[in-house]
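Partial complex: the chains shown occupy the same locations as in the complete assembly.
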Amino acid sequence: MTKITPEIVAEHGLAPDEYEHVLAIMGREPNLTELGIFSVMWSEHCSYKSSRIHLKKLPTKGPQVICGPGENAGVVDIGDGLAAIFKMESHNHPSYIEPYQGAATGVGGILRDVFTMGARPIAILDPLRFGSPEHPKTKHLVSGVVAGIGGYGNCMGIPNVGGECTFHPAYDGNILVNAMTVGIAHTDKIFYSAAAGIGNPVVYVGSKTGRDGIHGATMASAEFDEKSEEKRPTVQVGDPFVEKLLLEACLELMAGDAIVAIQDMGAAGLTSSSVEMASKGGVGLELVLDDVPQRETHMTAYEMMLSESQERMLMILKPGREDAARAIFEKWGLDFAVIGKVTDTGHLVLKHRGEVVGDIPVAPLTDEAPLYDRPWVPTPKPAKVLAADVPAANDLGAALVKMLGTPDLCSKRWIVEQYDHLVGGDTIVRPGGDAAVVRVRDHATKGLAITTDCTPRYCFADPVEGGKQAVVETYRNITATGGLPLAITDCMNFGNPQRPNIMGQFVGAIEGMSEACLALDYPVVSGNVSLYNETMGTGVQPTPAIGGIGLLEDYTRSASIRFKAAGETLLLVGETEGWLGASIYLRDLAGREDGAPPPVDLAAEKRNGDFVRGLIRHGEVVTCHDVADGGLLVAVAEMALAGGIGATLATPETDAPLHAFWFGEDQGRYLISVVVDRVESIVDQAKAAGVSLQVIGTTGGDVISVDGGHKATLAALRDAHEGWLPRYMAS
Amino acid sequence: MKAAVVVFPGSNRERDVALALKRASYTTPAYVWHGDTELPAGTDLVVLPGGFSYGDYLRCGAMASLSPIMRAVKDHAARGGHVIGICNGFQILAETGLVPGVLMRNASLRFVCRDVHLKVETTDSAFTGSYLPGQVIRVPVAHAEGNYFADDETLKRLEGEGRVAFRYCTEAGEIAPEASPNGAIRNIAGVLNEKRNVLGMMPHPENMTETVVGGTDGALLFDSLAKALA
Amino acid sequence: MKARVHVTLKHGVLDPQGKAIAHALGSLGFGGVEDVRQGKFLELELAETDAGKAREQVKAMCEKLLANTVIENYTIELV
């Protein structure tokens, strides 16, 4: 038996005092397999040891919440016996190492989190952050990540309807690849992961187990590897075809009542799934590892417990249901094996080749996982940038063309077209606007509005305001399609938490998010934390990606950003001060990355949001776009390009200089376009609601012009907007 | 019309097409498992739906074309029964030889999902009877391997016999190379077999049958079938 | 016994992947790549120990599934 040396402990990422605690729990020295189990369960990824005390501050309750954080995904009531189940996850590091497979298996993982709860996935979204376009690796990473996400989701037949893609040198060595899935289930058919029923069979289904992704203990595991002529790759390869079969087989089994509990095998595979199921159920599990379906020969207990092979699930079945369940999985050509049973010992007991190779008390393994209140310092508040100090654009038209051709604002069509965003036939509002709208299957009228958002440059400048802004931007995007925002999931991507300033960013973002969620009745129901996104002391910009979902009671009453007709009046909802701090204009046109980000007024967000949503729901507005990155003029241009109709704009009375008025990124704003004879009534309604509303122009023509003098043709705008990404990728 | 939609492991647009058929014919099609050996009695139309049968591994459609049900599908076609293969279904038909040609990797080497325009090249079939000759329609594509290829002799026959059902075109109806999403030879998007009872096509008319999803140009194909096979 | 099967595109059949690879090599600065053709390479582990029978079997597999003989050629090696 391998002697556990301090080196081996360190290889497993356990600190000396953490190992002391292992010894106390075990009452003896653990063997290598047991050490491996502690190491993964107590890793940052599984134990949330640096983030847990702060995550507790997020509001997670509300009448709509059926299941908040703690299960595989969050569950929200959408009425008529239906629930939306959703979550977001990161696959940052694997995607940097092997972009195609890393991104693909990220999608595979988040899909399993959702269908393991009984939901059929109806949408995928993928917020992505890459390094500078000039960085030598960026193009290769973009192309691989996008192909991988498409490769997996397309084969699964789940439409990919949204996400983000921005570029910044802070991500040169650490790209972010996040993926969100939304599914629909019946509220009386939701599956949880708590094991129960002493003696019940533990069943393994899906793909066979190989030596995929076993990291940490390279040295320790090397000695088990008889074929060590090549260094074993730690990346996992996904098989979306098998996952599609697994999805169909699981849903078929779930239609009956054979399942007591079910849990996907994600990170730390068999270990985390079995430990979590046992811990939630307050029971023990006994596993016979010889019965685990294996792809490779001579696998050790250590390898089986730590393997991250994809497309696998663990279930507890009711007694006597094994054969019926097996028939379903065999019909779909999948492995099915009874590998153990539920026990009353409270221990995870592993047997292999006739011997007990592991015996760990489950409760302390999970409950006594390390918990750190890491030192943190708040991010100093940056100074406000005065619009007058920022060089004005002499020609707003030319500036607009430049803005639309920047990497962050350009069209992401090159990406969207590689994703099947129409499969299922339920995509009502396609990607490229604000939220996507997807019809709820098997319901006559309901639709879901779904979006992901975050503005890392705001979070970097001021994590509290940035955290708030990420939440409200999802709220606005959902509202702009007519949806009522219900709840969010998040993916917290940060640098090294052991640096107090990074920890301060994390704490600040959580504070801002919490405040926004509370004010908007918009709780967090699931999420994920990805720390250590950092190479050689340079971390990513703090990126709390937020995924929001909202409900449309009637999907035929939705709005989209596309101008539908000429001669309509363009109205601006919300107030404009001309905020240029941390804006795209400041960064990409004026070459300055500084200043306080636009402040978020949560009361105004709610007031303006309720007003706009009401108009859409009453069928008074079908064209709406929220104003975000790039400001007002960029938003107008996006609406114009989507509809192929220009606009004639006139600057209303304002104290702001022109460039600040049109490119400032003040929050809480929407653009709507309405037929002329509705304007008066809408103005009156706004007054009554205390909402600021200004007429800013009229739709029509093939030019966007401001105050007569500043002009950009749609053709020039389209070329800049549509051209950048394909040209970059082909260069 | 009695329709049967074959479900292969990895099919993913079976429900989309079943709903489109139901909207057109007011009859719910039957789903048939690839491992079955018979079609439901009285089947008029067999649909091979879109998706990634067998993961599209080896060659798209290759493994599915050898499924037990395909023998019954071939018999059905030989008897004059109608068969439509859409996207992956077209790839399966090509692999079985029920329609000529092959579908290669898109010229861009990338998966492509977007609306395209198609010119209806023949209305002389049960699939296209409700369209106007030369009509330009808008429907989406979603595939990585839709680059149609056939040798010159085959192309000559196809064109000579009016068996090209659809070609990719511009919004104005021009058959230009840049209108093709995949590099298909002569912009071919769909072809008929010799007896005109089997159609293979890459685009997805089933995803364009309702105003609320963006248009109804695809509905006419199902309407054609419902009328012809009433 | 092991069979190694090469499946390649017939002459005259356009190879979009090969073309794209040649183009990509060009833009990576590799000059002098005049043509690239991409094929498949399959390694089959067979229970059969008789070379003659194994070859017959693999040939049947190629004809039936592994190659599309409309556009592809195949070769079989036994090792």
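Note that the chains are named A, B and C in the order they appear, and that numbering of residues resets to 1 at the start of each chain.
We take it that a contact is a pair of C-beta atoms (placed from the backbone, for glycine too) under 8 Å apart; a residue touches a chain by one contact, two chains touch by 3 or more.
Since the structure is predicted, the reported quantities are computational estimates derived from the model, not experimental observations.
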Q: Taking the file as a whole, write the stoichiometry using the chain labels present.
A: A x1, B x1, C x2
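Rule of thumb we're sticking to: only the chains that are shown with their structure count from here on.
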Q: Tell me which chains count as touching both chain B and chain C.
A: none
Q: Averaging only over C-alpha atoms, locate the centres of chain A and chain B and give their separation in whole Å.
A: 35
Q. Rounded to the nearest whole Å, what is the centre-to-centre distance of chain A and chain C, using the mean of the C-alpha atoms as each centre?
A. 41
Q) On chain B, where are the residues touching two or more other chains? A) none
Q: Using the touch definition up top, name the residues of chain A that touch chain B in the complex.
A: 147, 150-151, 154-157, 239-242, 244-245, 332-333, 416-428, 430, 555-556
(Q) Show me the residue ranges of chain B that touch chain A in the complex, using the header's touch definition. (A) 9-13, 15-16, 19-20, 50-52, 54-57, 110-114, 140, 142, 144, 204, 206-207, 209, 212-214
Q: Spell out the part of chain C that touches chain B in their complex, as residue ranges.
A: 12-14, 16-17, 20, 40, 64-66, 68, 70-71
